[in-house]
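Next up is a structure, given as structure tokens.
All protein chains of the complex are present and in place, except for one that has been dropped.
The block that comes next holds chain A.
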Amino acid sequence: MEPSKKMEIIPLTRGTMMVFKDQDVVPFRNEVKEYAERIKMGLVNQTKLITAASEMVRNMLKYANGGLTIIEIVSRGPQSGVRVTFKDEGPGIADIPQAMQDGFSTGKSLGLGLPGTKRLVNEFDIKSIPGTGTTITIIKWANG
């Protein structure tokens, strides 16, 4: 985290959801939307957050056969936002900087998932251990 953002992030409401098949994507997106609406996030930011979450959850399904998602309403100082965590036990990502490049994909996709998601949200954190799994956390602030 940048040194200027010293204020602590406090989680308020929390929900978890397992995603294991393609049919789970739409209910998951609706859940994220509900959280975003609860903190009165604007339509554009909502769409960005939902798209980012959708992107991540599709990655999780494609490369790790699904995993756990945690959706939270968080606050930091006067700001409130939605934090979504994606935990999988898939093959992991060996070279994260490479995976974060536009157009890089080990599958046959556009290769925009990870870098695109990073651009859509305010905070993006990725931790991956090859062979163990990947955890990605994104935060979108209501007016970020």
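Annotations for the structure displayed:
By our rule, a contact is a pair of C-beta atoms (placed from the backbone, for glycine too) under 8 Å apart; a residue touches a chain by one contact, two chains touch by 3 or more; residues count from 1.
FYI, contacts and distances are computed from a predicted model.
UniProt records the chain missing from this view under the protein name "RsbT co-antagonist protein RsbR", selected from "Cation:proton antiporter", "Cytochrome d ubiquinol oxidase subunit II", "RsbT co-antagonist protein RsbR" or "Spermidine/putrescine transport system permease protein". Listed residues A:Thr47, A:Gln79 or A:Thr135: the one in touch with the omitted chain is A:Thr47. In the complete complex, the hidden chain is touched by one of A:Thr16, A:Asn65 or A:Ser109, namely A:Ser109.
The chain not displayed touches chain A at residues 22, 25-26, 29, 43-44, 46-48, 50-51, 54-55, 58, 102, 109-110, 112-113, 115-117, 119-120.
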